[in-house]
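Can you keep this structure in mind? I'll have questions shortly.
A single protein chain has been omitted; all remaining protein chains appear in their positions.
Here is chain A:
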Amino acid sequence: METKPVHFKNISREESYGYDRKTLDYIRNAAAHGLYEIRGMGAKRKLPNFDDLVFLGASMSRYPLEGYREKCITKTLLGTRFAKKPIELEIPITIAGMSFGSLSANVKEALGRAATEVGTSTTTGDGGMTPEERQSSKTLIYQCLPSRYGFNPDDVRRADAIEVVIGQGAKPGGGGMLLGQKVSARVAGMRTLPEGIDQRSACRHPDWTGPDDLAIKIQELREITDWEKPIYVKVGATRTFNDVKLAVHSGADVIVVDGMQGGTAATQTCFIEHVGIPTLAAVRQAVNALEDLDMKGKVQLVVSGGVRTGADVAKALAMGADAVAIGQGVLIALGCNGETYFQNGAHHSAEADYNALGCASGYCHHCHTGKCPVGITTQDAILEQRLNPAVAANHLKNYLKTLNMELTTIARACGKQNVHHLEPEDLVALTIEAAAMAGVPLAGTNWIPGKGF
């Protein structure tokens, strides 16, 4: 029998770098909808980050502390510049501002419980303070945002500190967003908005423009609270060196710098990925600004945006931060992006619900939809039951404790009795980019790019 030669057709799979599948997808989506994509979480692209730094543990030239015997202090004081009652924390790891509205009331309660147990603070968000979070959180920072939703003098007096929010890392220069699915009757009531509308909030404060005005605004908040409460100023990381200096001039007690990895519940993707600078670069600029003004240690620095691990915390502190704030890591500890949720004593698969949103566990950034499969970023009466505040609080407590143990382990290895004694000299960088941004030498060299040899 005659055999025919078999011909294999060569299917070309040469992907374009500029027009890769992600870009094709983006263009198709834009063409189909005529609207930019809005999503949750933070920047997903690869950025220089704390992983690009390593510690130089003690050996011959320095003396380490015994990991399990010798004390390593983590106490943290914030707001010592002008406030009569500074914030005292047991650990330098705080919970970042996230609104009731973006999060369910159950989650707000869980955050407060866990933070109170480990001795740290939580922060309100764009949408006011709920009684649940004031009750559950011993130390509560009250945000004053451009929208002023639900902002009122009673809560100012009830708060332990006030944070004037100029911007956030996910969208420096942008205002808040909350899509209609999440503007429930309660959320709408707190924000004085019609129920179910797609809320767009202001990006500028209504009653001040510029740093000279801000100085007067801060003084107003001090007068209202009889100079008791620390005033924080939060900026999204962009021109951080100048912004931090201006915030100091405006009279801030504490400056919060949120890098571009910082999360959001709903923001345009183009904003999340393309506006702002990485946290690593922002910390260096912020610390330089404080040192330039001789304000290091007098005005405290809180760093946020992609702080995930105890090592990240240690590196932020070594670079000069006084504390960190965590948002996304906290949500993940509560079950965000998990395959299952825990309800009525059993685990249930959430996969079908992720699929219904057009994603899968591990890839979810759909906080803006209000249909969080694990009951975190939702106002839906059924979905929110998927998060039990007590169970969630326990997970978060474990997470915070783990970070703190890792932090002290590293500090001891570097010979520090106090985590706040970690210093830039304890760090080197693994990449030239990180060395340049963080201002520490490339490992094995004395070279800090931009500083000569």
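By definition in this document, a contact is a pair of C-beta atoms (placed from the backbone, for glycine too) under 8 Å apart; a residue touches a chain by one contact, two chains touch by 3 or more; residues count from 1.
Criterion: contacts and distances are computed from a predicted model.
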item: Complex member absent from the view - protein name from UniProt, among "Putative anti-sigma regulatory factor, serine/threonine protein kinase", "Transketolase", "Protein glxC" or "sn-glycerol-3-phosphate transport system permease protein UgpA"; value: "Protein glxC"
item: Touch with the omitted chain, as defined above, among A:151, A:271 or A:342; value: A:151
item: Which of A:80, A:219 or A:309 contacts the chain that the document leaves out; value: A:219
item: Hidden-chain contact residue, picked from the options A:135, A:192 or A:402; value: A:192
item: Contact partner of the left-out chain, one of A:202, A:356 or A:405; value: A:202
item: Contacts of chain A with the absent chain, listed as residue ranges; value: 33-35, 147-148, 151-154, 156-157, 179-180, 191-194, 197-198, 200, 202, 206-208, 213, 216-217, 219-220, 223-227
